[in-house]
Structures are given as structure tokens and as C-alpha cells.
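Have a look at this one before I ask anything.
Only one protein chain is missing from this complex, and each of the others stays in its spot.
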Amino acid sequence: MSLWEYANPVKFMALSGRILPWAVWLSGICLVIGLVWGFFYTPDDFRQGSTVKIIYLHVPSALMAINVWMMMLVTSLVWIIRRHHVSALAAKAAAPIGVVMTLIALVTGAIWGQPMWGTWWAWDPRLTSFLILFLFYLGYIALWAAIEDNDTAADLTSILCLVGSVFAILSRYAVNFWNQGLHQGASLSLDKEKNVADVFYQPLLFCIAGFVLLFVALVLLRTRTEIRARRTSAFLARERMG
Amino acid sequence: MKALLTRDLRLAIRAGGGFGLGLAFFLIVTVLVPFGVGPQSALLSEIAPGILWLGALLACLLSLDRILALDWEDGTLDLLACAPLPMEAAVSIKALAHWLTTGLPLVIAAPLFALLLNLPSAGYVPLVLSLLLGTPALSVIGTFGAALTVGIKRGGLLLSLLVLPLYVPTLIYGAEAARRGAQGLETSTPLFMLAGITFGVIALLPFASAAVLRVNIR
Partner (left out) sequence: MHLAVQDLGVARGGIAVLEGLTFRVEAGTALILRGPNGIGKTTLLRAIAGLQPSLNGSIDTPEDSIAYAAHSDGIKQALTVRENLEFWAAVFGTGDINGALDAFALQPLALRPAGALSAGQKRRLGLARLLVSARPIWVLDEPTVSLDVDAVAMFAAAICAHLEAGGLALIATHIDLGLDADILDVAPFKARAPISVDDAMEGFL
């Protein structure tokens, strides 16, 4: 039973239709457990007060922002090498989810930073890298939207994703270099070592699981929609041919 | 290959806009900055390296869509695809022509414009060096972006959106080198990184650009 079977749209629709309700329910449950537990049933941090609880949104969304891009990278490679339409459509479907995750990460990062820094934004290396990632997502989505022919769009956006990934990594190092002189060790990023106490960590796991499942549910849903949209245009094209 | 380069250079010169337009834009940006941030020389000295780099970067961006769109419209790209010249070589030549007509003039003009912004005297050599090393990367990356948007009507804005994030590493290292030089600090690290990015990009990105052009010609 090879994974490649699901490159066939019909099989993909069948399998995703079965998985989708599970993903939706499980993600909802995990998110509710994780967020309620994390926000209401954990003690306040002695230094940062209750604002630190924003990590229950910030960390999972930041993780997903990166993971979604990596998923897009893999599906783009699959398109380039094996030309499975489902793969290309999955990348197209994932991008808006990724951009929203990045936005959540940025906003929650700013909310977290405000009490600590007295400012809504700081050019902390990690936040800055996410801002750049946000721009990459926007460019990718804009390119999909600008091209009419489906196959051309899939080809161009997958090459953009590849090149963009290389530059995203380059930017990560560049941004670290750029900011190293200013705020040594005072970044807003969560140091797992600092908050390793179980009492914080367990609800975080639920939140992360919830976000992952949420992404799975959303990307399956959106890919199914893209497939249906393609079916419609294929029907129209067939009609036009007479 | 030489013929393509000569032709593109000739076209850029005769078109009139290319050469002068980039420099004029660079000058305008340089002149507008003091109006925007105030004329205090101390402040201007501090931000001069960054502003000059930004100005050069934006001036490069201006002429990018012309690299390929004109050839696309009059059918030259199709004919070049049939020619014995590999597409990778053709895009590299196009990037080179862009650099010679846009990047290099900026590098030469930069010290003059740096005068307007009170760049400390220690900063001139690092500025020119960083621009010299960095502007080729801007041309090659810009050519990639131009290839992506060549078939899109009014693709200029999309081109900027795609290309500017790709410019970030070059901008960071280039401006940092210029800044450190102006403060009299060691500049070898950012210059090395800058050179590394430029050479890497020159060697590898043409393959992606050529693939993109082939897709668009289809």
C-alpha cells in the first residue's frame, strides 16, 4: 500500500473524506484542553505574570508556520519530480494556512513583548525571521493568484518555494548576525530549558497537538476544495471542446 | 554570448531610460532622506550606509522588469530558446547586462552621494566594496524574479514582492559591512558572507531562472 496511490485524486478524496471529521474533532478537543488548561489552570510565572501564557498560542503557531512551509517545500518537490496534481494543489492549499499561522505567531509575539519591552515590536532575531517568512508566504500566494494556467502556476510556484527556502535559511543566519550586537540573550523566544516544569509543559503539548491537527484538517479541507474547483474547470473545458 | 551582451548593452544605452534612470532615482532617494529625517549631520552620518544601500537596492529594482519583458513581448525569448545558446547562459548574460547598466554605475556614483549624507571618511572604501560585491547578486536575483513574472501583465509590483525578501541577506551583510567600516571596525566577516552569497547565487540561480523561463515559454 504505497503512499503514491493517494496521488490519484479519487483515492485522495476518499481517504481525506474519512480522515477529515476525525482531524476536526481531535484538533478541537486538543485545543480546548490545551488552551483552557494552559490559560486558567496553570500558575502565573513569578517574573512575567500571566502574559507568559501567550506561549500557548505563540509556540504552536510559530512551530506550524515553519512546518507548513516545509510541507510546501516537500509537496513542491513532489510536483517537480513526479507531477502529481494533488501535491501541487496541497501546496497551494497550505500556503494561506501558513500565512495565518505566521501572523498569529507575530501578533502573539508582539503581545508577549509589549509588557516586557514596553513596545509592540522589537527587531528580535526570531520575530524578524518570522516577518521575513511572512513576506515569503505572501509572495508565494500572490504568484499562484497571478497566473492563469494551472500547470504553469504550479511549476513557477514550486520553483519559487525551492529558491525561497534556500533564501529563508540564508536570511535566518543573516538576521542572527544582524542583531547579535544589540540584545544579547534577551530575545523573546521561549527557552524550553527555562520553562521545563511539567506544569507549563503539558498543556503546551496539547496545544501543539491541537495546532498540528488543525492544520491537517484545514489543509485536507482546502485541498479537497481545490480538487473540486479543478473538476469544475475541467468540466467546463470539456464542454467548450464540444 | 558576447553578441547577446553587446546587443543588450546597446539597447540599454539607446533606450535612454535605463542608465540614467537608476542613477537619478538613487540621487533622489539620497536627497529626500534628509528631508525625511532632518538635517542633523550626526544622524545622517549614522544612517548613511544603510540609506545608500537601500537606495542602490531600490534603484536596481526599478529596471528589473525590463530585462526580460521586452524580449518576451517581441518574440526574442522564443527565438533564443531555439538558438544554440543554453538558456542558463542567456539569463546570466541578461543579469550581467543589467548589472553593467544599473549596478555598476551605482557603485561608481555611491561615493558622491555618500558626500551628501556625511558618510564618515572611513566608510567610503567599505561602502564601495560592499556595493561592488553585492550588486551583482541583486542583478542575478532580480533576473530570477523577472523570469517568474515575465508573462504577467503589470507584473512590476508582484516582481517587487517576490524579489525584496530574497534581497534581505544581501542587504543585511552589505549594509552591515558598510556600517562597520564607517565606524572603523573590522568588516571581513560580512564582506565574506556577502561575497559567498553573490558567488553562490551567480553559480546556481541561473539554473532556476532558465527553468522558469522554459515554463513560461511553453
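Just so it is clear, A and B label the chains in written order, and each chain counts residues from 1 on its own.
Keep this in mind: a residue touches a chain if its C-beta (ideal position, glycine included) is under 8 Å from a C-beta of that chain, and two chains touch if they have at least 3 such contacts.
As the structure is a prediction and not an experimental result, all values here were calculated from the model.
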item	value
Displayed chains contacting the withheld chain	A, B
Touch residues of chain B, complete complex, unshown partner	2-4, 6-7, 10-11, 14-15, 73-76, 78-85, 217-218
Positions on chain A where the hidden chain makes contact	7-11, 83-86, 149-151, 227, 230-231, 234-235, 237-238, 241
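Here is the rule we go by: only the chains that are shown with their structure count from here on.
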item	value
Complex interface listing, chain B residues touching chain A	144, 148-149, 151-152, 155, 158, 161-162, 164-166, 168-169, 172-173, 176, 189-190, 193, 197, 205, 208, 211-212, 215-216, 218
Complex interface listing, chain A residues touching chain B	132, 135-136, 138-139, 142-143, 146-147, 152, 155-156, 159-160, 162-164, 167, 170-171, 173-175, 177-178
